[in-house]
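For this view, one protein chain was removed and the others were kept in their places.
Order of writing sets the chain letters: A, B and C. Residues in each chain are counted from 1.
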Amino acid sequence: MKVGIINVTGYAGCELVRILRHHPEVEIASVTGRSAAGQSLGQVFPHLDNMGLNVTAELSDDVALVFSALPHKASAEACIPLLERGVKVVDISADFRLKQADVYREWYGVEHPDPTYLEEAVYGLTELNRPAVSDARLVANPGCYPTSAILALTPAIASGFIGSDVIVDSKSGVSGAGRTLSMATHFSEVNENVMAYSLGGHRHLPEISQELDAAAAANQPVNLTFLTHLIPMTRGILSSCYAPLRPDIAQDPDASQRVRQLYREFYADEPFVQVTDAPPQTKQTLGNNQCLIHPVVDPRTNRLIVISCLDNLVKGAAGQAVQNMNLMCGYPEQTALESLAVYP
Amino acid sequence: MKVGIINVTGYAGCELVRILRHHPEVEIASVTGRSAAGQSLGQVFPHLDNMGLNVTAELSDDVALVFSALPHKASAEACIPLLERGVKVVDISADFRLKQADVYREWYGVEHPDPTYLEEAVYGLTELNRPAVSDARLVANPGCYPTSAILALTPAIASGFIGSDVIVDSKSGVSGAGRTLSMATHFSEVNENVMAYSLGGHRHLPEISQELDAAAAANQPVNLTFLTHLIPMTRGILSSCYAPLRPDIAQDPDASQRVRQLYREFYADEPFVQVTDAPPQTKQTLGNNQCLIHPVVDPRTNRLIVISCLDNLVKGAAGQAVQNMNLMCGYPEQTALESLAVYP
Amino acid sequence: MKVGIINVTGYAGCELVRILRHHPEVEIASVTGRSAAGQSLGQVFPHLDNMGLNVTAELSDDVALVFSALPHKASAEACIPLLERGVKVVDISADFRLKQADVYREWYGVEHPDPTYLEEAVYGLTELNRPAVSDARLVANPGCYPTSAILALTPAIASGFIGSDVIVDSKSGVSGAGRTLSMATHFSEVNENVMAYSLGGHRHLPEISQELDAAAAANQPVNLTFLTHLIPMTRGILSSCYAPLRPDIAQDPDASQRVRQLYREFYADEPFVQVTDAPPQTKQTLGNNQCLIHPVVDPRTNRLIVISCLDNLVKGAAGQAVQNMNLMCGYPEQTALESLAVYP
Partner (left out) sequence: MKVGIINVTGYAGCELVRILRHHPEVEIASVTGRSAAGQSLGQVFPHLDNMGLNVTAELSDDVALVFSALPHKASAEACIPLLERGVKVVDISADFRLKQADVYREWYGVEHPDPTYLEEAVYGLTELNRPAVSDARLVANPGCYPTSAILALTPAIASGFIGSDVIVDSKSGVSGAGRTLSMATHFSEVNENVMAYSLGGHRHLPEISQELDAAAAANQPVNLTFLTHLIPMTRGILSSCYAPLRPDIAQDPDASQRVRQLYREFYADEPFVQVTDAPPQTKQTLGNNQCLIHPVVDPRTNRLIVISCLDNLVKGAAGQAVQNMNLMCGYPEQTALESLAVYP
């Protein structure tokens, strides 16, 4: 199958190339980039020199599926004509993640180019929406933070094990901010430094709320505080999630075991989610498509604590996108995604 | 005044030398270290070569005040004879921080060498205990995490602005783990990595609870979850604290301003605490004795979020110890502590 | 084919597992480790948990080829009995790299367990010794620094383009020092720091000299200064090599092009060596088996400068070892070694 990558020149774009190179059924037929059009991919990314690809301004016509790694709004504008031509789309931007156009407007500050697609688009957190992804022609690839938070909390929320007061404290490496230059990603400013940012509300918040509320179903919607921090490393997100246990669970002397068991069963058949016995570390996922999850009960407060971690460019972006493509196109879900973490 | 440093060979010990060198009233008369006894201080720490100090096995007799940077239990055993000889002591270990011997036993796994000193010892978070520190002969220097958490939460707790459900999510650089070798501080394991640790309960938890409960006074004691994370940097702690606002405060349309004002007034006269308008960063405190605090209200959830940060080896250890010494000995509190942060 | 890994618990050992997992012809049948014997591999390295391997004290008997990642001397002692049983060996230690027993004694401070193997052993820098590696039953896997230096300088030395006064200034990430704890690899000591080390002579020096002298053949042996530096990163070596150009080459106005052409031709058929047009960066090789080489002439001094870089744990250790195994066992040389660099 021939695929295209729109805006290959960002970190998600070049990570797609790295992963797809090992996919036996896929040929990268076309890669685009605005400022780099006309250059070879190796001029932009020397480590991809031997791929023999050239960056063009426009996609070629022969692609059956396209990954868009454009910024929001521009991405929807590029994807919609493709959909109308019958091309399948995995959109890595935020443009098709939120179900409600007014929420999109509130958080992204622009009108959605065509809200009619919001209903059709499938939120591509494969573990939670596998059948819908399989049937989709438009998949909204989840954000990196939401992937870590939603996978960490869904078993507890869907089972009713926790109350609605949820706090997610996330720590991210700097590559999550992309390849665009800014003072906040200038080496001398970020190195040997930790900061909280977006205290007024990170754009991934409504996405997390939407999906956790869906998991809560008839239960009370979550009352979510979500705070993001920038950490001096390149790749990786670790989310620490806090919520009160339901009193009857808390009173169970084996509450911690019971919660662990719940999580193990929930993710028993998942190749890319592991429920761990020890607290996980982002380094254990560097370069691969795993999400590691560690639920534990704080016995002093009867709170559930869930630690989750992943590589923001793989399970949090390009790897998740390939996982979605595999399902959409009938390939085995793990194809091209089996590499182990690069440790240390 | 002649002072001594017990166990100068750790990071708190050598940081004391760096700071005290600029103190016009203090002479470092004696520095000890077990494995390094007999060496010059410059052999252990080349950057301190020109101090002209030698590491000895025992303190000299002429010191009027001693800083102990020994591990717990060993520190109490070394300090008590000094107190009985009339020497003032600032203990940087945890040995005199907890008021109750059984809590000490529970968390540190040993019997306290002499619990009668627990009552006398003053918890040396100067901003909160200034008169007692001034009169003390034994000051328990606070832990690095507790300093960041207690300063962040005390104004809100003492004023009754928040409820008792408190979560403190702290991120620390690696120097907090000291100079002793371990796999958890091996460069290749820590670099490009973030992890949560001590999920079963960090030893600084009872210290934070004790002091926050004291601040709560007649109000309900705090129901504290405290979780620590290791970050790939050398110095710095950033704590993100979460608690529900009291409903009447939350309903105030100017809740955020009101809280900010509360904090500003609480710390109005403090030279080493700054209430900031923007989220603070650990780099803004690197090498100096400041604690930066930023309270903000999450309007979606009516939670108070307080971000605090400091340098774990300065305000979180050696700088705080010198601040305490200044008060105990009648020197101006800021002496030797006025340097600006080393940025970037 | 069943293979074994002796001392899987170091960084070279676990990197072998990561790479071999994708080898279609190889089954890891046995992994050993002294202190970890009896544990599952996942207890030692959580990211390898799903390999289903157990660490044992002794190798199983069914392996046809063994990788030894033991320290020197212990490695030879473990490998020799295997050879005598007909097992093929790739030794990642330094025990079979030097051809002369007295040089080994001088640099490693111990007698070689059995110098008769020094002659038989093939120095496994595949690009330079392909036929011999193909026929070998004992391959000495090159050191990480020597791989970067020898590949960088051999074309110029073998062609007689440069004189014998050679300086190699190498910069290495910290994983090169292994997983054993030491003050020199303690995070807080290494981070935000650069130092030169082993100024009296690094153990990789005689190995580099031996191989460069062999390349020089009838020409004068190299007069080599080799200096190593520790850099605050986990993986990667970059070597900057300096040597005087032969006067007639230097006078050629196209000297730089001529040298570049020499290198391109020398490595024209090599899948794992790339001669680059721009100065290479270690990040361009992170996690893969490439060595990037950039020769350039300094027109002010008529010196040749060659920059080379690689991942010390892949092309500098485990990847090179698998490349050797592929040749020794008749598999295509690139098998299991085709992944792209993990960038950024």
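Here is the rule we go by: a contact is a pair of C-beta atoms (placed from the backbone, for glycine too) under 8 Å apart; a residue touches a chain by one contact, two chains touch by 3 or more.
Just so it is clear, the structure is predicted and the values come from calculations on it, not from any experiment.
Set against the missing chain, the residues B:A37, B:A57 or B:A278 yield one that touches it, B:A278. Check C:N141, C:T154 or C:T234 against the missing chain and you find that the one touching it is C:T234.
Although one chain is hidden here, its contacts on chain C can still be listed: residues 165, 167, 169, 171, 173, 188-189, 191-197, 199, 201, 205, 223-225, 227, 229, 231-236, 238, 240, 242, 244, 279-283, 286, 294, 296, 298, 300-301, 303, 305, 307, 309, 344. Touch with the hidden chain on the side of chain B covers residues 11, 14, 17-18, 21-22, 45-50, 175, 191-192, 234-235, 274, 276, 278, 280-281, 283-287, 338-344.
Listed here are the chain A residues that touch the chain not shown: 11, 173-175, 179, 181-183, 185-188, 190-192, 232-234.
Criterion: only the chains that are shown with their structure count from here on.
Centres computed as Cα averages put chain B at a distance of 46 Å from chain C. A straight line joining the Cα centres of chain A and chain B is 38 Å long. Within chain B, contacts with two or more other chains are made by residues 173, 188, 191-192, 232-234.
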